[in-house]
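Below are the structure tokens for one structure; questions will follow.
Every protein chain but one is kept in place in this view of the complex.
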Amino acid sequence: MVDEPRIGVYVCHCGRNIAGVVNVAEVAEYASKLPGVVVARDYMFMCSQGGQQLIQDDIRKYRLNRIVVASCSPNLHEKTFRRAAKGAGLNPYNVHMANIREQVAWVTEDPEEATEKAKALVRGAVERVKHHEPLEEKKVPVKDKVLIVGAGIAGISAALVCANAGKTVYLVEKEPSIGGMMARFDKTFPTLDCASCILTPKMNEVASHPNIKLLTYSEVVDVEGYVGNFKVKIRKKPRYIKEDLCIGCGDCVEACVFKNPRFYPKPDEWSLGLKRRKPIYIPFPQAVPRVAVIDPEACVYLKYGKCAQTCVKACSRNAIDFTQKEEIIDVEVGAIILATGYKTLDLRKLPQYGYGKYPNVYSAPEVEVLLNASGPTGGEVVLRDGRKPESIAIIHCVGSRDEKYKKYCSRICCMAALKLAHLLHERTGAEIYEFYIDMRAFGKGYEEFYRRVAGEGVHLIRGKVSEITDAALTPEEEGKLIVRVEDTLAGAIRRIPVDMVVLMPALEPAVGSRELAKLFGVSVDENSWFMERHPKLAPVASLTDGVFLAGCAQGPKDIPDSVMQAEGAAGQALALIDKGYVELEPNIAYVDEEKCSGCRICVGLCPFGAIEFDEERGKARIVEALCKGCGTCAASCPSAAIQQNLFKDQQVMAEIKGVLAAMRGG
Amino acid sequence: MDEAKTDGFKPNIVAIVCNWCTYIAADTAGVARMKYSPYVRIVRVMCSGRVDPQMVLWAFRHGADGVLICGCHPGDCHYKEGNYKAYRRYILLKRMVKQMGIDERRLRLEWISAGEAPRVKEVFNSFAEEIRSLGPLKLPVEAGSHE
Amino acid sequence: MSEGKPKIALYWCASCGGCEEAVVDLAEDLLKIAEKVDIVFWPVAIDAKKEDLEKLRDGEILVSFINGAIRLSEHEEMVKLLRRKSKLIVAYGSCSYMGGILSLANLYPREEILRYVAMEAPTVENPGETMFKEKTMINGVELELPRFLEKARPLDEIVEVDYYIPGCPPTPQVTLKAIETLLSGNLPPRGSVIGASDKSLCNECPLNSTKPEKLLVKKYKRLTHAEIDPEKCLLAQGIPCLGPVTRGGCNALCIKAGMPCTGCFGPLDGVVDYGGKAVSYLASILDVPPEKDAVLKALEGLPDPVGYLYKYSLAKSLLFRKRAER
Amino acid sequence: MSIVGFLSEKQRDRRFTEQLLSSPEGSKILECIQCGTCSSTCPLSHYMDLTPRRLIYLAREGFKDLVLRSRTPWICASCFNCVVLCPAGIDISGVMHALRRLALAEGTYPRDEVIPALSKSFYDEVFRHGKVNEAKVALAAKGLRGTLSMMGLGLKLWRKGRMSLSAEKTRSPSEIREMLREVAGS
Partner (left out) sequence: MKYAYYPGCTMKTSYPHVEKSILALAKHLGVNLQEIEDWNCCGAAEVVNISMEASLILPARVLSLASRISDKVLVPCTECLYNLKRTLITLEERPSLREKIVGALEKKGLKWKPVKIYHPIDMVIKDIGVEKIKEMGKERLKGLRVVPYYGCLLTRPWGDDHPLYPTSMDEIFEALGAEIVDYPLKTKCCGAALTASGDERGLSLTYHLLREAKRRKADVIVVPCTLCQFNLEVFQNRIKERWGEDVSIPVLYFTQLLGLALGLGEEELGVDKLLVPFKMPERRGGK
């Protein structure tokens, strides 16, 4: 204890949120009797201007030197109350919060138990705060560059905002071209804009922007540092093409030794396997950068070391380079935006829909490609056997809103399905049946689009399809795919034979997003989407300072929402950079040299290499800039010489003792 | 089960939890209004790697009938590997307290990620129930001291 | 005071006698001390009885050095008497300081211990199952034995202790240093450990400089099963040396003899529970996957954590000590 | 059954919904999203007067009489397709069982269905003997006319040794009886 504690305790009602369950007056009364507490009050909204004023007045009036606020999670308002204390001249780190909303009022049924638990948490905080001492925030300058991971529409939008603000942007994309999922679409809802007409100019702008360093076919492999000062390692895979020489003419692709499309060695990624591709290829006609790639797993020369190398001969610019190696690029940035997007649920996990078994069952992204003028059929809708479908079933919620797959609504499928219904009807004249559970057309212009498509005569059937089968019961069903459904509006069962089935699969986080989360130290939610700091108050910030989220990486989103979030994330990144410095939470560890015995246990334990050993003086030393404040060293120091600010042994143990004392009726 | 032992017994449980996973999951559980046992008191640390076995013994000493340590799943530690250290300490500590006459079920370590709010409820409830069935902890210092 | 020489007393409770031996080991230095002080009570060496002690005025003794844990009612009685007669009480040696090795018996109930000693130990033949009795009548005379208490206790759980001298036993150097401190008149705060270092053993260990940059261990080995290099840090070789968590001052005698530190000097100030801290660093530096089997396997060399990590201090552990605060 | 027209609030019975919610099988019916997967996958739903989805909907709204007089629970063959597919994790087959119990207890089951009678005679047989001869029970439940219609088939099976009408019994049927009485109170 540094000085005689004079503690003020403030118990928040949070409207009815806390007071509806916890007897806040009783908690304040209890707190007022604890040793060291000078004043304890309850108040309707502690976080309000009035609440903060109350604390500030008390600090002055009662010469308080410690504050306990019992209200919501510190993740929400710790900063608020620290600021308030600072405003009254108190060191902000002499404030501690007891979380009696998220941890008590909202999770406890019995009001008496809740009140007891609230008292315990308050007692813990009171005991703890006695051991608090003034701390200084550390100001650290911020690097004025931004890293953006993922160059779909979200990453592209964020990159352009940052670059236009004059900041250097490293835009990293693991595919050989930017554009992401949107580049596969022919049209977008609700306006039926030509997707490539709105995306391509943006892609080109990215490619030519002086402030954007585009790193395609690249992946982030290591991230170090902290907000404002990240050190990032990026691996650029070899394309075996000199990017600066290639003009994307396609002569090499033409010249490749593979001639018969049936024997092309690999399914084409961009068209989701609807056609095959050569070992040397340009991902799609609008690809950016428009540069060829050689797939080392398919290229005869790279695989076997022997080939006529017709591609090399065909290239007038000598751009092909089989000796290219992967490159590691180091960059230092102040902010990071993750825009890694989504993938669609593996439909083979739902065998009831026959995907992979019946050739005429398609996934929605496949149909997007099929409709795309740059796609394998030039935008003509034909089945795998070449027939034009006369009747098409579009099934919503495949794996979405389903406890067995994804509990959540994937948000984009209703509108995407309506769009597909419109486009398929337009291109084929087929009878379209759409099977939905609830039609969610919530966005601007969406309801209007829904009505338009409905007006076009699409059969909108409210009912979830349980199965697609080829077991025909009647001659009309022979050779067709049969959809059995309860038409819930009619209250009757229907069997509808169709030629083609389109499944609207649930969205899930992109491949590798969990690894990415680990790499960047961000949290993921129960469905592995990147977790935002707060769903309403901080929807683009991750839980890690300096790392922001954009687009579907954070959860399913349509294009307008993705772009909105991306530009929001860019704004946050710019705000961080333009401030010029960051204040770091002072929860770092320090060595009490008086006590350090020089045993070196700590040195090998720090995951960030932040502990140095001074051989001469025989003492360990913590490099403040590297310490991230986990406290592992403090827990392990056999001499109790290392302590962690805000989590000192005394502080944590006092809190433990406090919560327990109250539980035992103390 | 000894009826007298558990009848009306409200266990004292301390959960020392990581700031980045379980603490957030507990916040989310709150926002989702999931109801769980009121006997688990959360004490936050930045990382399960900060959990010093002394804290656990301290908690037992000061009246905890059970101590729960919660951290990020293996491989997901915000600080790379603090949770691994927590786990290794936990294994040795469990062996030690068992030798000291404390039922090892009174000390539990669980991995709960930020996204696993339902698991907060599940784990807290099951631990509270386990501790309830074990009855109040009698410390060695108390046990059999008739002096 | 008649002669002006400060009076001192030495007493042993439940002790192996090693601490007495340690005093004798002071050799000539003992004589030097004896010149400066007046030893009024020392059952091992001088003929003074309890009655002699009782005759002294309260506080007449400057300092009493008491070794051994408190295990018998007699110990309790005697240390309370000494407390009354002494200005300062010094807990001398690990048993008196922390309960010592014999407080490991606190893992077992009193009755079980007595039963074992009287009937079950392999060297005992006791067909009549005769049990210890506190009172026995022989020829009309009642003989009384001191009562065997429930637990072995460190001295400060019975009486207020002013200073502690650690060690099993304290080395002559430590003892001398402590006595010097006491006689210097410049007394440290009450409750301090005196005579020893305020750093851990590593600080003075000759092998400390041989530690690798990152001290990580794949597996703990038992001394009896390991081939060790006496020139290299034992901990780095996987021998669970308790040097890092143990107060120095012994001059690393065990290490110099090729033995790991077993912790007789107890913890440093600021450590709340010796065993807990030992668990923390020993487990933290393990370099094995975080899987139960892997960790257990790496810990095979530590088959008896309590016996090893609380070898001298079980009675002072958080779970066994009488008062929670220190 | 036609339910076009007014559904009066008077027809609603809150207690009925709660009864169902507190049964081991019906605890999740409020989470139904009315998607119709159950009805869609049900092999017999096209024979039902109320599809399983509608039945659950009406049950949670409390329309006790409509629900308990429905044929649907008695047509359900307990194939569990709906249970494994239900996106809300509702034990729909179980709900049918719970509804059957309620309907039998209230006496509101449709009289021309065979299963109610079969259940009752089956239970009697178990109660009396501990074991059951299903053929016997079935014939008892179907009454004389039903029995006659099955005669030809029965004879064929009997010749193959695949039908017997002898009563099977456990060693001590009273033990079973007492246990049933204790847990089910009958």
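Descriptive notes on the structure:
Which chain is which? They are A, B, C and D, in the order written, and residues in each are numbered from 1.
Assume contacts are C-beta pairs under 8 Å (C-beta built on N, C-alpha and C of every residue); 3 or more make two chains touch, one makes a residue touch a chain.
Owing to the predicted nature of the structure, the values given are computational and were not obtained by experimental measurement.
The shown chains contacted by the absent chain are A, D, with contact judged over the whole complex.
Summary of contacts with the chain left out: across A:Thr310, A:Gln324, A:Gln352 or A:Gln650, the touching residue is A:Gln352.
Residues of chain D that touch the chain left out of view are 23-24, 43-44, 47, 75, 77-81, 83-85, 91, 93, 97-98, 100-101, 104, 114-116, 118-120, 122-123, 126, 130-135, 138, 141-142, 146, 149-150, 153, 156-157, 160-164, 166, 168, 170-172, 175-176, 178-180, 182-184, 186.
Touch with the hidden chain on the side of chain A covers residues 351-352, 469-471, 473.
Throughout what follows, only the chains that are shown with their structure count from here on.
Note: centroid distance chain C to chain D, computed from Cα atoms, is 76 Å.
Distance between chain centres (mean CA atoms), chain B to chain D: 46 Å. The centroid of the Cα atoms in chain B and the matching centroid in chain C are 33 Å apart.
In chain B, the residues that reach two or more other chains under the touch definition are 52, 54, 58, 62, 85, 89.
Counting only residues that touch two or more partner chains, chain D has none.
The part of chain C that touches chain A in the complex is made up of residues 198-203, 208, 211-216, 243-245, 248, 268-272, 277-278, 280-281, 284-285. Within the complex formed with chain A, the residues of chain B that make contact are 10, 12, 14, 16, 20-21, 23-24, 26-27, 29-31, 33-36, 38-39, 41-47, 49-52, 54-55, 58-59, 62-64, 75-76, 78-82, 85, 89, 113-118, 121.
Chain A meets chain C in the complex at residues 594-601, 603-605, 613, 618, 632, 635-641, 649, 653.
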